[in-house]
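Got a structure here, written out as structure tokens. Questions coming.
The complex is shown incomplete by one protein chain, all other protein chains being positioned as in the whole.
Moving on, here comes chain A:
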Amino acid sequence: MADPTELLHGTLDTLVLKTLAWGPRHGYAIARWLEAMGADALRIEEGSLYPALYRLERRGWIAAEWGLSETRRRVKLYQLTDEGRARLAVETAQWSRFADAVGRILHAPIDAT
């Protein structure tokens, strides 16, 4: 998937939810965590993270609060809400089923039919 706009709809949102599952983070930290987990393979523009954050906030899945960063700067810290946590569980289950099905199809022997 070379073009980031082709990233499956909602996938980035799910990844962000997952990032926040371990505790509050600011936007830059989320980007670094995703990078560390190998997300550059997805070729996400780091900036597109922010619309995703605002979207999730609007839906009430994450909440933001202003706090101090490790560099003593005032930053917006995001954390999962209870709804967000529930949502993440649902998304994870859906992804597993989806990946499973796609995987079975792609790896099926040619003469199976």
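Following the convention adopted for this analysis, a contact is a pair of C-beta atoms (placed from the backbone, for glycine too) under 8 Å apart; a residue touches a chain by one contact, two chains touch by 3 or more; residues count from 1.
Going forward, contacts and distances are computed from a predicted model.
Chemist: The chain that is not shown, which UniProt protein name from "Membrane protein", "4-azaleucine resistance transporter AzlC", "ABC transmembrane type-1 domain-containing protein" or "Macrolide export ATP-binding/permease protein MacB" does it carry?
Modeler: For the chain not displayed, UniProt's protein name is "Macrolide export ATP-binding/permease protein MacB".
Chemist: For a quick check of understanding: of A:G23, A:G47 or A:P109, which residue touches the chain that isn't displayed?
Modeler: A:G47
Chemist: For chain A, which residues reach the chain that was dropped from this view?
Modeler: So the residues of chain A touching the unseen chain are 26-28, 31, 45-48, 50-51, 53-55, 57-58, 66, 69, 71, 73-76.
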